[in-house]
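Note that one protein chain is taken out, while the other chains of the complex remain in position.
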Amino acid sequence: MEILPNLTNPELLHLYKKMWLIRHFDEKIDEFFRKGIMHGTTHLSIGQEATAVGACAVLTDEDKITSTHRGHGHAIAKGARVDKMMAEMFGKSTGYSKGKGGSMHFSDLEKGNLGSNGIVGGGIPIAVGAALTAKMKKQKDVTISFFGDGATNEGSFHEAVNLASIWKLPVIFFCENNQYGMSSPIDEMINIEHIAERAASYGIPGVIVDGNNLVEVMNATYEAAEHVRMGKGPILIEAKTYRWRGHSKSDKRKYRSREEERFWQTRDPIKQYEGYLINKGILTRETAKKIKLEVRQIMEAAVEFAKRSPKPSIEELYTDVYA
Amino acid sequence: MEILPNLTNPELLHLYKKMWLIRHFDEKIDEFFRKGIMHGTTHLSIGQEATAVGACAVLTDEDKITSTHRGHGHAIAKGARVDKMMAEMFGKSTGYSKGKGGSMHFSDLEKGNLGSNGIVGGGIPIAVGAALTAKMKKQKDVTISFFGDGATNEGSFHEAVNLASIWKLPVIFFCENNQYGMSSPIDEMINIEHIAERAASYGIPGVIVDGNNLVEVMNATYEAAEHVRMGKGPILIEAKTYRWRGHSKSDKRKYRSREEERFWQTRDPIKQYEGYLINKGILTRETAKKIKLEVRQIMEAAVEFAKRSPKPSIEELYTDVYA
Amino acid sequence: MWMITYSEAIREAISLEMQRNEDVFLIGEDIGVYGGGFGVTEGLLAEFGADRVRDTPISESAIMGAAVGSALTGMRPILELQFSDFITIAMDQLVNQAAKLRYMHGGEGRVPLVLRAASGSGTGAAAQHSQSLEAWVAHIPGLKVVQPSTAFDAKGLLKAAIDDDNPVIFYEHKLLYKTEGEVPKEQYSIPLGKADIKREGTDITIVATSVMVQRALIAAAKLEREAINVEVLDPRTLVPLDEEAIIASVKKTGHLLVVHEAVKRGGFGGEIASIVAESRAFHSLRAPIKRLGGEAVPIPFSPELEKAAVPQVEDIVQSVQKMLGVKMTCI
Partner (left out) sequence: MWMITYSEAIREAISLEMQRNEDVFLIGEDIGVYGGGFGVTEGLLAEFGADRVRDTPISESAIMGAAVGSALTGMRPILELQFSDFITIAMDQLVNQAAKLRYMHGGEGRVPLVLRAASGSGTGAAAQHSQSLEAWVAHIPGLKVVQPSTAFDAKGLLKAAIDDDNPVIFYEHKLLYKTEGEVPKEQYSIPLGKADIKREGTDITIVATSVMVQRALIAAAKLEREAINVEVLDPRTLVPLDEEAIIASVKKTGHLLVVHEAVKRGGFGGEIASIVAESRAFHSLRAPIKRLGGEAVPIPFSPELEKAAVPQVEDIVQSVQKMLGVKMTCI
């Protein structure tokens, strides 16, 4: 498959690296929760790296995203620093939110990440608002709103997509259909085959892509971004993927079979992209190894940074409530 | 056009009478507001009589409806007594809600009317709940949820239709598309041609009918009721119609042209049904006159009843908060 | 200065601000050619065009969210909710998003939006269109809450609300829209968090909000004839709340009556009464505090019941008389 956006080889390798950054970041988090040294809860996107990285690959820092409870991958894909993320996960003052947000709450406005969100569907109308700004200020940026399959049953999805459609706002609605809400299989929660079919309610294009194939995701998002930037209105992309781990830290995964999980693990998005790059002669096994090593080092450094960072002072409790 | 439900001629004449009851009721209300002798506000359904009467024609008292802010017609169609309705409009203790509800709030559980609703879209999930009861209790009743075109942009519409669809509940979603919200033309508020297209998002049938043609409405609802009673899941009916008057008592109707209004008045649903009945030899001009006279008398009596009825006592303020 | 209505004062504040600041825009249902649920935005579409006066579908959750998202990215939206009761549909975006984004993100981002909403009873709109739910939002850190009681306050407070970098809920009262007052022609700002003594007095402090300020003033005039000297304090904003002004007034008068239209149970009057009961003014109290608020019932339709559901002038008069009849005894 040809790559549509005009990316250089180093840029393509950088995407590969980002996928590993996401994988390792979430594996670290998993480890810390297992060890009981991390507070709160978390939602890992291991197995879903291609959607975040593929979609954000076509964006600049001026372009925006809104993210979800399962948002580490989106943040990294959009350029977040993993040390500041890790510090946030440890509740440290050097974290993205000074330790006040945790796993589900941080933004990175410089890089165009308007924030993750603990409310399913909560980010979708916000993305529409960001796209409205672009339109009113005649800026060229687009906004991608990430959300899960489950979120498409929230009223906020319906209202937001309709509003963006009638106002022809530059927003891409990006559904990461990982087949389940928390425990609910999407095919029992909707009565249609593909979420992309819902685009019909709003008179916008609905696109289905293999969410484990980075190139496919990237190409679809590239075309969508072209479309919405031209003022033709929003697009709904449905990327079929799978989360390898449980919904959150304490999920026994009784609602699905181990076979199903194994099947999806054979469709590892990172391996697939690795194969693609090697096939194209962009990546060698050697470089791949180097990149993985580098990622491991970055992650060790991030953990070090996080652990060594100070906790927020109690006075921080009262700051940032009002601007 | 043939009539599908097995109705006798007297029954068909009764529908004709109900249409006039609705028309005259709302004309009276209009008159009282103009004269300044009625409190609050109101939403008239003059011009939309065929949807309410046609849809409810196929229901029994066991079947249920939920209604809207524009609900006088639905109530009458479902068998409400106009004297108790009129008394309610005057805030009297003999009214359906003892004067506590007014134009937008009364129910008639005996007749299966679960109530009008001041919240746009508010009745839709409630109808789904009623249909859930029918399913769980293995009752044969269906529920019709009436709502306007504007309501289909509320999240509650989306969530409720989806829920009913996956649970295959016996509910008919009946959209009275009268072309406008309060002032907003529906074709600027959605980016598709027909609201019925939204059925596609939920994997249910979407049906479009001429909402000013009682027989067409009745037939479509009859078929829908058969469908949902058989456990095949909900149906969305879109009936194209028009409200002749302003949105509520104080509407200057700047958002639409007088020509458009005149056009729709040539499509008077009552005249059309009258013509149909006369053509079929079910109604004579004579009987039509008699019925109209009878309706006028009923209405006069209702007004008399309402005016003579006592106001609620102040103690009534505190009753009915809790069961 | 000219005499204009509360409704006109609001429109003026909006219009002047939109002239001055390109980032300010209006979003809401039927605010364009219809002029808004209560006619407040009439003419603004003609003045500013459809790009800046945005008629929306009936989608309260999306328009609230769109306001949040546009505010977060550099605009200053003013959103109209036709009836404040519809805030029920926008609560997630208002409470979980707008109010908390900045804090959750450790100080990154700001959400400068104004939510205008028509509240209160008295028009026969019944239970789903007559609520006074300001206590909900006043309970939420991150939001500010304004309740103007006069045309003058409305204009100046709205200017301040628009200028504020935080989400502000601006409660307009339906019964006040047509009330007139002297209002400067130019734009001016009344700082959020400054109470206004609407009438000075020495015998009792009435803290009243919104339409109850007007009723309290009428009651005060009646009570004057009995030589009872009432101070009427209008906090004007619940968040921030001018606690000092309230405490100072009660210290002076020794009596506190709080009056609001919202249901008394769980209403913001409890906050005001408690602040006094917790403060140094406690020792100056010469009788128990009293709150007057809405009865614990939904607002009924019948005009007689509707009136009986919320405090009227006569209730205020009688409460004051009773309170001042009671002398404090030392235990």
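The first chain written gets the first letter, and so on, giving A, B and C; residue counts start at 1 in each chain.
Throughout what follows, contacts are C-beta pairs under 8 Å (C-beta built on N, C-alpha and C of every residue); 3 or more make two chains touch, one makes a residue touch a chain.
Computed from a predicted model, the values in this text were never measured in an experiment.
Note that the absent chain touches A, B, C when the full complex is taken as a whole. The residue touching the chain not shown here, chosen from A:Lys64, A:Lys100, A:Lys135 or A:His227, is A:Lys100.
Residue-wise, the contact with the chain that is not shown comes from B:Ala160, picked out of B:Leu21, B:Leu59 or B:Ala160. Screening A:His14, A:His39 or A:His194 against the full complex identifies A:His39 as the residue touching the chain left out. Touch with the chain omitted from the figure is made, among B:Val128, B:Ile270 or B:Met299, by B:Val128.
Touch with the chain omitted from the figure is made, among C:Val53, C:Val183, C:Val213 or C:Val239, by C:Val239. Only one residue in the set C:Ile140, C:Val232 or C:Ile246 touches the chain that does not appear here, and it is C:Ile140. By the touch rule set out above, subunit B reaches the unshown chain at residues 64, 66, 95-101, 105-109, 114-115, 117-119, 122, 124-134, 136-137, 155-156, 159-160, 162-163, 166-167, 319-323. Residues 61, 85-89, 91-92, 94-96, 99-100, 103-104, 126-128, 133, 135-136, 138-142, 239, 262-263, 265-271, 273-274, 276-279, 282-284, 286, 288-291, 295-298, 300, 328-331 of subunit C touch the missing chain (whole complex, contact as defined above). Panel shows subunit A; residues 39-41, 88, 91-92, 97, 99-105, 117-122, 150-151, 153-156, 181-184, 188-190, 251, 254-255, 311-312, 314, 316-318, 321 of it touch the chain omitted from the view.
Everything that follows uses one rule, which is that only the chains that are shown with their structure count from here on.
Nearest to the overall CA centre, using the mean of each chain's CA atoms, is chain C. Look at where the CA atoms of subunit B average out and do the same for subunit C: the two points lie 37 Å apart. Subunit A and subunit C have Cα centroids lying 41 Å from one another.
In subunit A, the residues that reach two or more other chains under the touch definition are 155-156, 159, 162, 166. Contacts with at least two other chains are made by residues 56-57, 59-62 of subunit C.
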